[in-house]
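Quick one: structure below, then a few questions.
Shown here: the complex without one of its protein chains, the others still in place.
Chain lettering (A, B and C) follows the sequence in which the chains are written, and residue indices restart at 1 in each chain.
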Amino acid sequence: MHEWALAEAIIYTVTEIAEREQFKEVSRVNVKVGELQQVDLEIIKFALTQLKRGKLKNTEFRIEPVRARLKCRICEYVWDFNKNELDEEVAEAIHFVPEVAHSFIKCPNCGAQDFEFVEGRRMYIESVSGVR
Amino acid sequence: MHEWALAEAIIYTVTEIAEREQFKEVSRVNVKVGELQQVDLEIIKFALTQLKRGKLKNTEFRIEPVRARLKCRICEYVWDFNKNELDEEVAEAIHFVPEVAHSFIKCPNCGAQDFEFVEGRRMYIESVSGVR
Amino acid sequence: MLDPRIKAIEHRLSQVKNIIAVSSGKGGVGKSVVSSILALILSKKGYKVGLMDLDFTSPSTHLILGIKGLFPEEKEGIIPPTFEDIKFMSIVYFSKDKALSLRGQDFSDSFIEILAITKWNKLDYLILDMPPGINDATLDVIRYMRKVKFIIVTTPSILSFSTVKKLIDTLNTLKIEIIGVIENMKSDQTYSIGEELGEVKAKFLGEIPFDPELEKCFGNTKMLLTTKFSRELEKIVNEIRM
Partner (left out) sequence: MLDPRIKAIEHRLSQVKNIIAVSSGKGGVGKSVVSSILALILSKKGYKVGLMDLDFTSPSTHLILGIKGLFPEEKEGIIPPTFEDIKFMSIVYFSKDKALSLRGQDFSDSFIEILAITKWNKLDYLILDMPPGINDATLDVIRYMRKVKFIIVTTPSILSFSTVKKLIDTLNTLKIEIIGVIENMKSDQTYSIGEELGEVKAKFLGEIPFDPELEKCFGNTKMLLTTKFSRELEKIVNEIRM
């Protein structure tokens, strides 16, 4: 599960922010996870519990999914990403590197592969709150 | 003056919008012009007066400048574009194709040429209002 | 936040009959030499020709043709300067041959900008010298020049041909016309791409041998036109009646 590596990335980043902001303790972190990558939120949460320590010992991590939407650059059609329409190998490839979607997914309206991820491509840290 | 070509671009686009929105007449168009390109607003305004016709005959064009700001991708420093610091040939090149700024401008903080235009790169139409 | 330049492009290209992108996916296969000499050949035949160098970070066509000291005239837009009857546009007018590192987004923005303000007027052929890769340049040409047709250049190498197959796939998916594939830098030892082309949906246009005299003629269009390279390319042009 490379979810572990993503959880580590969150820990590294929040730890740095805690230093920079001179937090004694980080109380809450809001993380958004784009559905394109089909990250298993339960695994991320579990990994975070295992990895958190020091100033992050008591941090509450709120992990929320963001629906993945794609937009065709040719015809401007917008659609939802649906994992179930893909075969397993392709879904796995997109799980690792979402951009390879450009090899496998086409605009349902015009067939072009020149689309952008409007939202829900990747994971990001929305906010970090702590006690000084 | 290639300002004329830019004014034409505005006219073409607003004309199309007027058709699509089924306006009988376009009353007002707000245009923002990024300062990076050093477009002469008076010439644009003059060109628009010369070019407007049909549904655009009575249109009021409001053209406003937007300060150009650059941001270094390496050190995150943000600075204002200042035409006066450039020699004339370079300013002219940027006037035509703003991206060639990457050949001539460096981050004042770290010297990198990997910067983005935060705002004020180019011209855009902010709004078009009309009578149906 | 409507970008008025997009609509302008349509108008600027309305009198251009044929847009031909010389592309490959792979670098160093001869796209720039083919584009430059193709422009010369078509112009010599009496067509109105434009040549646009889209390899912004390593422009070559001005070096091949020996174009120096030109700058576009500013007149209700910009008028591409003429070099031996060819209307020629290149980023070097503006980057002054200094290093230019551009991210994809910057490529797109400068591409759109140049197209929106350049007045080609009437052209029979606008030849585009494409950069390597299947990237913003490829996608933007397709996006903003819907009538573009592709000539694809490959060498007789698996490395080149594997990329070319992908480009052909991409173009087929997008329903973009492919005029065909030119096999460049053939030598005796190498196997023939022509035979392998059967499996992909593109026409084989012919081959151009490796020509050790080619580079010596850079900068001199008269000499360029007498090279074996040019003679072979002209044969191909005569056959395809673009």
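Assume contacts are C-beta pairs under 8 Å (C-beta built on N, C-alpha and C of every residue); 3 or more make two chains touch, one makes a residue touch a chain.
As the structure is a computational prediction, the values presented were derived from the model and not from experiment.
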Write out, one label after another, the shown chains that touch the chain missing from the document. A, B, C
Specify the residue from the set A:Leu41, A:Leu86 or A:Ile125 that touches the hidden chain. A:Ile125
Per the whole complex, from C:Val16, C:Ile37, C:Leu51 or C:Ile64 the residue touching the absent chain is C:Ile64
Could you list which residues of chain C touch the chain missing from the display? 25-29, 32, 55, 57-58, 60, 63-64, 97-105, 107-108, 131-136, 138-139, 155, 157-160, 162-163, 165-167, 169-170, 173, 187, 189-190, 212, 215, 218
In chain B, positions touching the absent partner: 73-74, 106, 111-114
Chain A residues that touch the omitted chain in the full complex: 1-2, 4-6, 8-10, 12-14, 16-17, 31, 89, 93-94, 96-100, 102-104, 113-114, 121-126, 128
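In this section, only the chains that are shown with their structure count from here on.
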Can you compute the centre-to-centre distance for chain A and chain C, using the mean CA position of each chain? Integer Å is fine. 40
Separation of the C-alpha centres, chain A versus chain B, in whole Å, is 35
